[in-house]
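This report concerns only the one structure given below.
Here the complex is missing one protein chain, while the rest keep their positions.
As written, the chain order gives the labels A and B, with residue 1 at the start of each chain.
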Amino acid sequence: MLDSKVPSGPLAEKWDKHKFESKLVNPANRRKFSVIVVGTGLAGAAASATLAEMGYNVKTFCFQDSPRRAHSIAAQGGINAAKNYRNDGDSIYRLFYDTIKGGDYRAREGNVHRLAQVSVNIIDQCVAQGVPFAREYGGMLDNRSFGGAQVSRTFYARGQTGQQLLLGAYSALERQIHLGTVEMHSRTEMLELVVINGTARGIITRDLVTGAVERHVADAVLLCTGGYGNVFFLSTNAQGSNVTATWRAHRKGAFFANPCYTQIHPTCIPVHGEDQSKLTLMSESLRNDGRVWVPKSKGETRRPEEIPESDRDYFLERKYPSFGNLVPRDVASRNAKAVCDEGRGVSGGMAVYMDFADAIKRVGEHTIRDRYGNLFDMYAKITAENPYETPMKIYPAVHYTMGGLWVDYNLMSNVPGLFVLGEANFSDHGANRLGASALMQGLADGYFVIPYTLGNYFGSTKSEPVTTDHDAFKEAEAAVNERTNKLLSIKGNRTVLSFHKELGKVMWDDCGMARNKEGLNNALKRIPEIREEFWQNVAVTGSGDDFNQTLERAGRVADFLEFGEMFAHDALLREESCGGHFREEHQTEENEAKRDDDNFAHVAAYEFNGYGKTPTRHVEQLVFENVKLTQRSYK
Amino acid sequence: MSAFDKFFKYSIGKKQVMGVLGLLLCGFALVHMTGNFLVFRGEDQFNAYGEFLHHLPAFRFIELSLAALFIVHIVMGLVLAVQNSRARPEGYAVKKAAGGATLGSSTMAYTGTYFILFLVLHLLNIRFGILPQVADSMEDYGIVANVLANPIWATFYVVSALVLGLHLSHGLQSSFQSLGFYDREYTPLLKKISILYGIVIAVGYSAIALFMLVKHGQGG
Partner (left out) sequence: MATTNGSINGHSDGHSGKTIALHLQVWRQKNSTTKGHFENYDLSGVSTEMSFLDMLDMLNEQLTHEGKEPVAFDHDCREGICGTCSLMINGYAHGPDEHTTTCQTHIRSFSDGETIVIEPWRARAFPPIKDLVVDRTSFDLLIQAGGYVSVSTGGVPDGNAIAVAKESSDKAMDAAACIGCGACVAACPNASAMLFASAKISHLALLPQGQVERKNRVANMVRAMDELGFGNCTNHGECEAVCPKEIKMDNIARMNREYYFAAL
C-alpha cells in the first residue's frame, strides 16, 4: 500500500530520470490549474512563488500577520550545500552519505540524494535574490563547518541564516502577490482538508480577525505547515507553531509517519520557572569553543568559577575522546540528561555548564566576541548573567520534529492531490536531523522539487470540476463550526494554557529524551484522560466571530491532545533506539543507541481510525542499495 | 512619475526641497545677522551697508527670490506637518523620547509656524515701516532703532531669535541628512555643529535687539 515511488536506476540518475519521465503541463495550460499552499515558511513561500512564476493560480495561507514571520525565520546556524567551494572533499554523494548516516539510517536513499543534488541550486537561487550570505575578502561566499561535519559546506548569514533565506523567499512571494498571481490570506488558519472522491480538493479556513469560516477549492493542496514540537508545550518553536493542518489532513486519511522522531537540541537556555512560555536555543556552533561540564559530586554549592579543575567532570570529553564536545545533537542531549539524573546538574539540577574560560584564555576575549558576540548578548539579555565571566548554563530542549505526514518521492501523501513539504513531511532526515539541513530541505522542496512533481500530477491526473458548493465542502465547514461552538460552549474552569502545560509535562517526562515502555504506557493512559477533561472543563472566553486568540489556541491544543497519543503509541511500538528516539531498553553497554535494523529499518505510517481509536500502523520498508548500515560511533 | 512630482509630491522629494531651501535660509540667517552686526559699529556704518544693499543691481530679484524661498519652505513645511499629524490620528497616552528626538526636532512645526508670525511683523516693522509708523527722514538705522527702542518689540525679537536658534539647531543637520549626507564619523559632529550654530544665531540676533534697546530705549 505504501509505495514510495522512488525511481529505479542508479542513485545519482534517479532524479534526472524522474524529471524526464514526468508529465509536463504546457505553459498556456497552467493557468487552468489552481493550487492551495498552507504555510509561508521556507517551503511554503518558495513553493508559492515558484508555482506562481510558472503560471499556476496560487492561493496562499498563513496564520501569522505576515508571511515573513513564519518560524523558519528563527533558524540561526546555516544551510548546507554540496558546492565544494572549499576544495575539501565535499561532494553530492558525501552530503547524501552524511545525511543518511546522521539520520541513523532511517531515511530514504532516493529522497536524500535528490536533496543533496538540488542543494547546490538553492545557494545560487538565494544569491540571485539578494540574500546577503557571508563573504570572504575576495568576494566569494564563505563557508563554515557545522554540527561536527568534516567538510565546510555550511553557508550562513551571520547568526540569522533562516531569517535571510525566508526574507528571500518572502520577497519572491510578495513579487508574485503584486503581480496578481498569488492570492495571499494572512491571519487565516486552515481548519479542515476537503477530500472529494479520494483526492484533496480544498480547505476550510477561519479568518482569525473576523472569525469568518471560508471554503477554498483547488486542484491540489500543499501543506507547508512545519513541525509539531509544541506538543511538548515548552520548545524552541514559535508560540503559534502547531500540528492542526497536518492533523486535520491525517484525520481525512493522510498517513502520519514516524511521529516519535523528535530532535532535542542540546544547547538551550534552561527553564527558569513555571510561567515560562518558551525555550531559547543557543546555536550549537558554541560547542566549537565551549567545554561542557558538571561538578564531580552531588550537592556542590560553590560558584562555578570557584570549583577547581579536579572537581569538574567534562563528561563529553571523558566519554567521547575523539569527538569531545562536538558529538551529534542526540548524543550530547542524552548525556546532559544522564548527569542531571545522577543529581549532578547545576542551578537547581536541570542544567549543565558550558564554559568558555579556556577558549578565552587561548584565543582572547576579542576573538570569542567576534565569533559569538550576538549569542553571548542574547544569553545575557535573557539570563542577566555575563557568559564572558561565568559559564553559560544550558539544557536540552525540543527543537525539531523529523516525523510528519507520509509522502512519496513526489512529496505527495497517500491522499492524491495532497502534497506535504518541509518539516511537515517526514521524508529526508530519518531519525535525527543534522545541523543546517532543515533550511536546505524546506527550500529544496519548495523551489526545486514540487514544481516538477506537481506538474507531473496535473499532467497525469484528470481533475473533475468541483465548486465550493459540493457536499464535502458543506460538511467540512459544518464540522469546523461545530467544533468552534463546542469549544466556546464548554465554559469550564481550566484555561487552555493549563491543559497545554499538562500535556507538555507528560510528553516531556514520558516521551522526551529517553523513553521506556512503562513511561510510554503511562503517557498512553494520561493523554486521553487530559483530553477528556479538556473537552469537559476548558474555559474558552469570547466569541467565534471576532479576533479570539484563546479560541485559536484551544483548537490547536485539542489537536495536540489527539496527536500526542499517536506519538506515544509510535514510540512504544518502535522497539529500538535510533537517532532522536532513545528507548532505554535498547542501548549498548556504553549507553549508546542500539538500532534493530532487522526489524525496524522501516518507516511507520499511521492511518486514522477515529477519535480515540488506535491507529493502524503501516510499514514502508527502507531499501539501502548504496550505503552500508553501521553503528554510529563517536568515541 | 514626473520630476516635478518626484520633488514636490512625494515625501522624500519634499524633504529634499525643504533641505535645500533650509540650507539656503540657514545661510541667509547667518549673512543677515553678520550684516546687522554693523549696528555695533554705529549708525553711519549700518546705513552705508543698507545703502549698499539697496543699490545692488539685482536687489529686487534677490528680495523676491528670498521671499519665494521663505514661502516655499513655509508652505511645504505646513503641508508636511499636516500630513505628519494625519499619519497618527490617535496619539499615545504616554510617549517618551527614546534618544533620537531633541527639543529642536520635536518643535520644528511649532517654531516654524511661529516664524510666519515673526516674518509678517518683521516685514511690517522694517521693510514696510508701518508698525510702528516711521518718519520719512528715517534711514535704515533709524527704522531699526525706532522698533527696538520699544521693550515689547525688543523682547519679541529676543524671543524670536531663540525660536529661530532652536529651529536651526535641528534644521541645519537635518538638511544634510535629507540630502543624503550621512557619515558615522561626521554626522555626530555635524549634530553638535548644528546645535552650536543654533546657539550662535540665537545669541547673535538677541545681542542686536538688546544692544539697540539699551542704546535707544527709554533709559538710554
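Note that contacts are C-beta pairs under 8 Å (C-beta built on N, C-alpha and C of every residue); 3 or more make two chains touch, one makes a residue touch a chain.
Just so it is clear, the structure is predicted and the values come from calculations on it, not from any experiment.
**Student:** Could you list, sorted by label, every displayed chain in contact with the chain left out?
**Tutor:** If we consider the entire complex, the absent chain touches A, B.
**Student:** Looking at the whole complex, which of A:Ile204, A:Val243, A:Cys340 or A:Met354 touches the chain that is not displayed?
**Tutor:** A:Cys340
**Student:** Which one touches the absent chain: B:Ala58, B:Val94 or B:Ala135?
**Tutor:** B:Val94
**Student:** Touching the absent chain in the whole complex: find that residue among B:Thr34, B:Ser65 or B:Gln83.
**Tutor:** Counting the whole complex, the residue in contact with the absent chain is B:Gln83.
**Student:** Would you indicate which residue among A:Ser34, A:Ser91 or A:Gln129 is in contact with the undisplayed chain?
**Tutor:** A:Gln129
**Student:** Just the residue numbers, please: which parts of chain A touch the chain that's not shown?
**Tutor:** The missing chain touches chain A at positions 46, 49-50, 53, 64-69, 71, 73-74, 83, 85, 121, 123-130, 132-141, 157-158, 160, 163-164, 167, 170-172, 174-175, 177-178, 184, 186, 209, 233-234, 236, 238-240, 271-278, 280-281, 337, 340-341, 345, 347-350, 378, 381-382, 384, 395, 447-448, 451, 495, 497-498, 501-502, 504-505, 508-510, 512-516, 518-519, 522, 539, 541-542, 546-547, 549-550, 584.
**Student:** Which positions on chain B touch the chain that was left off?
**Tutor:** Against the missing chain, chain B presents residues 1, 3, 6-7, 10-16, 80, 83-84, 86-102, 105-106, 108, 170, 173-174, 177-184, 187.
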